[in-house]
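Every protein chain of the complex appears in place save one, which is left out.
After this line comes chain A, so read on.
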């Protein structure tokens, strides 16, 4: 039976879709059979981030309404063996799907796939409830900003209330130069506040913009630091122990401050 992981954040624009694309692609590269589900009905984006927007025929709402079979709606990513996308509907809204329908759909997919990665919409309403309905693991994304951390905290509470225990945290768009100046909360600061386990730190990386422009996930880019961070997260999801990425890219005199700033390679 496959693992069902929901990628959520509360706040919009912190990198849920990018993370879903990269983790999914990373798991497929590791040899797993993976399906990505975009549950952001009305505001679908995982298709463009994945570069699969021209291949959509059916979508999530078509599947739950019985317009087509699940297999007909799954888009096979020809670049990565074992990677599939179930796109959201663009011209409907969140109420077109119920949590019960999501559970049924996921139960069907579970028999076929090793990993089902669910991209959750922003917010805590119907779309969130649909996205978490069938999940057995949750990853919460935040950035080192007060608004994103506050929303992440709310999401952690809601996940716990919905029996999704022990969610894991990804801190996205960390700028080590700002952390050093004391103008950005450090990894330790954020973990202090949220009190959940860290599963990855992703640096702010121009290459993410470039890879999104091209529709090619950065996890497959050897030169991208964010890509490396996503490769590490992928390994941790599979149960491997990998040290948190050292975000120092130069051998500056600042490197000795790393420990103080919480970037220990532990």
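Quick notes on this structure:
Throughout what follows, a residue touches a chain if its C-beta (ideal position, glycine included) is under 8 Å from a C-beta of that chain, and two chains touch if they have at least 3 such contacts; residues count from 1.
We adopt the following convention: contacts and distances are computed from a predicted model.
Its record in UniProt calls the unshown chain "Cell division topological specificity factor", which is the match among "Branched-chain amino acid ABC transporter permease", "Roadblock/LC7 domain-containing protein", "Nickel-dependent hydrogenase large subunit" or "Cell division topological specificity factor". Touch with the chain omitted from the figure is made, among A:34, A:179, A:208 or A:245, by A:179. One of A:7, A:149 or A:245 touches the chain omitted from the figure, and that residue is A:149. Touch with the chain that is not drawn comes from one residue among A:196, A:218 or A:237, which is A:196. Interface residues of chain A with the unshown chain, by the touch rule above, are 144-146, 149-150, 153-154, 156-157, 160, 165-166, 179, 181-186, 189, 192-193, 195-196.
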